[in-house]
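Here the complex is missing one protein chain, while the rest keep their positions.
First chain written, first letter: the chains are A, B, C, D and E, and each begins at residue 1.
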Amino acid sequence: MVEMVFPEQTSHYGSLYGGNALAAMGKAAFIAATRHCRKAVVMASSQRVDFDNQIQKGEVVELIPRVIKVGRSSMTVEVQLCAENLQSGERRPCGHGTFIMVAVDAQHRPTAVLPSAA
Amino acid sequence: MVEMVFPEQTSHYGSLYGGNALAAMGKAAFIAATRHCRKAVVMASSQRVDFDNQIQKGEVVELIPRVIKVGRSSMTVEVQLCAENLQSGERRPCGHGTFIMVAVDAQHRPTAVLPSAA
Amino acid sequence: MVEMVFPEQTSHYGSLYGGNALAAMGKAAFIAATRHCRKAVVMASSQRVDFDNQIQKGEVVELIPRVIKVGRSSMTVEVQLCAENLQSGERRPCGHGTFIMVAVDAQHRPTAVLPSAA
Amino acid sequence: MVEMVFPEQTSHYGSLYGGNALAAMGKAAFIAATRHCRKAVVMASSQRVDFDNQIQKGEVVELIPRVIKVGRSSMTVEVQLCAENLQSGERRPCGHGTFIMVAVDAQHRPTAVLPSAA
Amino acid sequence: MVEMVFPEQTSHYGSLYGGNALAAMGKAAFIAATRHCRKAVVMASSQRVDFDNQIQKGEVVELIPRVIKVGRSSMTVEVQLCAENLQSGERRPCGHGTFIMVAVDAQHRPTAVLPSAA
Partner (left out) sequence: MVEMVFPEQTSHYGSLYGGNALAAMGKAAFIAATRHCRKAVVMASSQRVDFDNQIQKGEVVELIPRVIKVGRSSMTVEVQLCAENLQSGERRPCGHGTFIMVAVDAQHRPTAVLPSAA
């Protein structure tokens, strides 16, 4: 997942606060968990998320989610946040965190995760 | 801080994933920390954030940030996320989390937090 | 209700025009009126709204709505718009206006406002 | 000026509140006043704005601004808000209001309006 | 159709890429085609779109769509993209393109275009 940071989003990712970076990481965790179980999924919690570097204006943000643990109805998804300077090609890690996603049925109750083949 | 959840935002807060709830909580932490130290502030990390209840379409989201610990350059901000059904007036907790915010100088280096009078 | 003005919104609130400030004030009137009557509410009209000061980039906007008059099906809501400079803590009034909100039933016809206990 | 109301904006224009309709009307007033004087312009106040009809989902919103009075540094702009059902072609008035716009110099002080040739 | 380009949208229209200009042109084609046939309409393809000039920050974008050919179920809509500098009043063409829009029935199958009277 690749996302560009245009001037108007700089404050969200950049020097002001990490709220939008959290949102993008949660979205990546959501897609990875749903692809794993092919069921409806909700976020139960985010574990510690660390921001190592600020993202700069004009950079591309890359989100790399990975399902690292699967319980009966929960999936633990680790998400790396990287920034790439489009002009220089330089890439550097900017943050990483872990999210607990839960598969739910039509009544929003936890349901079993059956691992997908993919 | 009060924020309304209109139909078009339901999927962000609602049944799909918690990414936008995280963003709103981070924004509340940012405002509380900046008001505490009256300096530029960045998010160093979010600690565990739990989502207890889903927010429904047409509800108002209330964010209640509180600075609970102050270090030399860091502030720990706890944020409660509540939902209020505008028609019934019923309110219920939906999530809570903790964010580590750091005061920075013009070169983005950590700087001392001096408690504000307010 | 507190809202931050990030760089990318400056033109909306700031030196260009007051359209988005009107939208934020109308939203505050909507929440205050709905909380008063706990019914569906529509805006029938906005009365005179004056903008005394421009809001600057990096400021927090605070909206303070107050139900000042209640008719059979209408509520008059006064909204103050204040700006707070997050770094200095200085606050100053930026605008104030009055909005007529009407309680409506499921067919969008005016219905009686029964004052809530809160 | 024509603007479409897509499903995700319905609540803004539609049954919930008039805040976004106010924003769109203020934007139309801003463009009309700037075209009149070809100077920087700010909104000093909005006069009474009435909403006669609700705008429905899937309708096109048309904004018709008209400079109706010119003072030394101020311009009074009347804005009509119409809705057009794209399928039936039916059009109906939905609101009208008046906005006072002021020409300003580089220091944001009122400056003389010199009527443009256009 | 008139649209303002505020600072926060500059990168979309401006020096970075033409993606948002394409979106605005497609929206204009959609409205023109729907007004022509008063039926549901989808975009089947965009033909060559050329961008002659960059749009600058603080300019108004004008979109001028014109239905130039009507087939059994398709409409060919040409869209001109112009920029107007609000301060100087200068206008210049910035792009033009052609879009094939198709009238569809409730099952999303192509249906006959019957020219509207308007």
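Keep this in mind: a residue touches a chain if its C-beta (ideal position, glycine included) is under 8 Å from a C-beta of that chain, and two chains touch if they have at least 3 such contacts.
Please read these numbers as outputs of a predicted model, since none were measured by experiment.
**Q** Footprint of the hidden chain on chain E, which residues?
**A** The missing chain touches chain E at positions 15-20, 22-27, 29-30, 40-51, 54, 97, 101, 108.
**Q** Go through chain A and note every residue touching the omitted chain.
**A** Within chain A, the residues that touch the unshown chain are 1-2, 4, 27, 30-31, 34-35, 38-40, 60, 86-89, 116, 118.
As a working rule, only the chains that are shown with their structure count from here on.
**Q** Could you figure out which pair among C-D, B-C or A-B mirrors the D-E interface, over half of its contact pairs being identical by residue number?
**A** B-C
**Q** Farthest from chain D by Cα centre, which chain is it? Let me know.
**A** Using the mean of the C-alpha atoms as each chain's centre, the farthest one from chain D is A.
**Q** Could you find the chain whose CA centre sits the greatest distance from that of chain B?
**A** Greatest centre separation from chain B goes to chain E.
**Q** Chain C and chain B are one sequence twice: same or different residues at the contact, by the over-half rule?
**A** Same, since most residue numbers here occur in both copies.
**Q** Between chain A and chain D, what is the gap in Å from one C-alpha centre to the other?
**A** Going by mean C-alpha positions, chain A sits 40 Å from chain D.
**Q** Out of chain D, which residues touch more than one other chain, so two or more?
**A** 16, 27, 30, 40
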